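Of the protein chains in this complex, one is absent; all others appear in place.
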Amino acid sequence: MFRFIVRRLLVTIPTILVVISITWVLIKLAPGNFYSGEKPLPAAIEKSIREKYGLDKPWYHQYGKTMWGIVGHLDFGTSLRFQGQSVNTIIKRSLPVSATVGILAYLLALIVGITVGSIAALKQNSKWDYGSMALAMLGISVPNFVLGPILILIFSLGLYWLPPSRWGGFPSRSLILPVITLSAIYMAYIARLTRAGMLEVLRSDYIRTARAKGLSERDVLIRHALRGGLMPVISYTGPALAFLLTGTVVIERIFALPGLGNYFIQASLNRDEPLIIGIVAFIAMTLLFMNLLVDIAYAFLDPRVRYQ
Amino acid sequence: MATEKKPEPDDLIHIGPEMAVAEADLRSEETGAFIHGTSLWRDAWRRLLKNKLAVFGLVVVVIVTISSIVGPTLIQRIFGFTPDYIPSHDPALTKSFPPFTGPNNEFSWAHPFGTDNAGRDQLARVLQGGQISLFVGILSTLVSLVIGVSYGAIAGYVGGRVDNVMMRIVDVLYSLPYVIIVIVLLSMFRSQTPRGQLILLFIAIGSVSWLTMARIVRGQVLSLKNQEFVLAARATGVSNSRIIFRHLVPNTLGPVIVYTTLTIPQIMLTEAFLSFLGFGVQAPLASWGSLAADGIQNIAIFPWQLIFPGVTMALTLFSLNFLGDGLRDALDPQMRTV
Partner (left out) sequence: MSSGKFRQIVGLVLLASLAFSTYSCTVASSDEEFFGTTTPPTRNIFRYVTGDEPASLDPAISNGQPEARIYMALYEGLVEYNPKTLAPEPALAERWHINNDSSEFTFHLRTTGRWSNGDPIDANDFVYSFRRALNKKTASRNAYLASYLKYAKAYNEQQVFVRDPQTGQFLLARDFQENPPAEAIGNSPIDPAKSEYLPDPNETTPDPDTAFHHLMHSPLRLTLPGDEKSRSKMIAADPKLKAAVAGKEFVQVVGEDIGVEAVDKYTVRLNLMQQAPFFLGLLAHQVFRLQPRKAVEQWGDQWTQPEHIVTCGPFKMKTWVPYDKLVLERDPMYWDAQNVKLEELHFYPILDNATVMNLYKVGELDAVYNRAVPTPWLHVIRHKKDYMDKAEAALDYLIMNTTKPPLDNPKVRKAFNLSIDKEAYANWRQIIKPLTTFMPEGMFPGYPQPKGPAFNPAEARRLLGEAGYPVIQNSDGTYSCPKFPVDQVEFIYNSQSANKSVAEWMQAQWKQNLGITVALRNMEWKTFLDTRANLEYKGFARGAYGADYMDPFTFLTVFYTAEESGTGWLDPKYIAMLDEANRTLDQKTRYELLAKAEAYMLDNQPVIPLDTPSVNWLKKPYVKGMYPNPASLFAWKYVYIERDRAKWDYGTPSLTAE
């Protein structure tokens, strides 16, 4: 296990550096500048801006400075678009927003998904089963950027019940729509995974043994069936959390939330080099770390892995 | 009950939502159980036809495909306008009308889906969008199929150090935040012609969606390569490439077909996602994603601009997913024993 983790970490670090370098090259190749606007700037002013941000230096100097900042002190520099704000501060400020929405959405998805999936499995082939699985399929098929605006249309613009966008802090009413929109697809997947996992486990020998031992149905279900049936859900959690990150890009755009995704899109369009690199590196790290965690969790939870 | 193989930790990581499902469903098939005669396919087809939802999916997909292909021409024959026709001669017509409504608020058959901001017929636009969306979905899937199958089969067949290196590369690619990099790429380099943009999209989407396919095929090949028919072929002096592409690959078709069917909706969703962010298909071409993205800008006042492309897209993805599910059930040996 330990060797596995070490090996993984050894692959992780060069991977992140490669990602950062690719991003850096892409930004350097791209036409346009962070300061360009509808009114062209006089040449002298453009020059003083370039000097202020070190853009007049040769490329290896700029690359070296960026990499040294990141490798040496985990410092991504200062945003070009947002004067005087360091990238680290921006990430620190926007991460909680994305994380709040993402975690709430995943919790909601877990609760609803597991409940629905278990019911569907226990009542296999009933109308509950069919109904919930059809709904789950719908959840997978409706893109969140269609679902979100439709919810806004109904609950906000039509009924005036909930705010259509903006961040209201936690907890607040303005979280309801984004969390539901983001969780829909995960809810659907989790319901399907739970159902499949439970069905498999319910047919397995150890459940038969447990029943034969005379355990109550409740004990069988909760202590044995659910635990085994949730394995696919757990292995799904890692990738899901990582993909929540891209999901939040859409949600943050639709609901105008000041999260990482929104900053990232804006930064890309604004050619805000330090901010783009900072967010890309941060997301890459999170993703790799999350995957590692899930692998470890899997090893601890799955008896088949453990006992081998 | 097929014996469960211990999932390698590496096989479980870095998987998108769709892929996790696909792989979880496929994992138990790595015994190479489908090396039988053609009756297997006939069997599968029969089972598929019994599955009403899958048939529903198939029918909807066929209808949507056919109407996307012939619809715009048909509309042009009947009403006389193309999807990109803007009635620019008359300011009163270049605006968004609700469904079944004419310029003077009267009932009209001309625009059953209403019109968009420039007065273009939405039905024609949605059908034309379908062409692009399906085209992107199918072509990108084919790209990923070709790369993924070759890569996976070679890695699996050659094995040893080569396999190890090839799969490490896949691992590293998996761990890249690819959507993020694609966004950086597309936000800075947008092609100036719609066709160029479409090619950029293919490259962007196709180049990242072959990874799971490669893993699936590799797993299949690993379990097949020591079976008698392969050994026999090798003994008779058949070349390696011939063994890979004539003997091994055809035997992995079952899972490949299932995964392919499930990849198409996923790629269509990715395209729509990129179009929503403004990086995808560009006007005058339209995809369901870009139409929905335009519609979102107007929900407060012209909601039909979102609802029609959105519902059409959702319905198609819904059907494709059911079809994929049905195919899996039909081809899954486990289901046969139940």
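As written, the chain order gives the labels A and B, with residue 1 at the start of each chain.
In this text, a residue touches a chain if its C-beta (ideal position, glycine included) is under 8 Å from a C-beta of that chain, and two chains touch if they have at least 3 such contacts.
Remember, it's a predicted structure, so these values are computed and weren't measured experimentally.
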| item | value |
| --- | --- |
| Visible chains that the absent chain touches, using the contact criterion stated earlier | A, B |
| Of A:16, A:90 or A:283, the one touching the omitted chain in the full complex | A:90 |
| Residue among B:82, B:108, B:207 or B:298 touching the omitted chain | B:298 |
| Per the touch definition above, residue among B:224, B:292, B:307 or B:320 touching the missing chain | B:307 |
| Contact with the hidden chain (one of B:131, B:144, B:220 or B:282) | B:282 |
| Contact residue for the chain not shown (choose from B:82, B:117, B:207 or B:227) | B:117 |
| Contact set of subunit A toward the excluded chain (per top definition) | 30-33, 35-45, 48-49, 51-52, 81-85, 90, 93-94, 125, 127, 130-131, 134-135, 138, 150, 152-154, 156-158, 160, 163-167, 253-256, 258, 262-263, 266, 269-271 |
| For subunit B, the residues touching the chain missing from this view | 50-53, 56, 86, 88, 91, 94-96, 98-99, 117-118, 187-188, 190, 192-193, 278, 282-283, 294, 296-304, 307-308, 311, 315, 318 |
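Simple rule for what comes next: only the chains that are shown with their structure count from here on.
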| item | value |
| --- | --- |
| Cα-centroid distance, subunit A relative to subunit B, in whole angstrom | 22 |
| Touching residues (chain side subunit A, partner subunit B) in the complex | 4, 11-12, 15, 18-19, 22-23, 26-27, 29-32, 137-138, 140-143, 145-146, 149-150, 152-153, 157, 185-186, 189, 192-193, 196, 203-204, 232, 235-236, 238-240, 242-243, 245-246, 249-250, 253-254, 264-265, 268-269, 271, 276, 279-280, 283-284, 287-288, 291, 294-295, 298-299, 304-305, 308 |
| Sites on subunit B touched by subunit A in the complex | 1, 4, 6-7, 9, 12-21, 24-25, 168, 171-172, 175-177, 179-181, 183-185, 187-189, 265, 269, 272-273, 276-277, 289, 292-293, 295-296, 299-300, 303, 306-307, 310, 313-315, 317-318, 321-322, 325 |
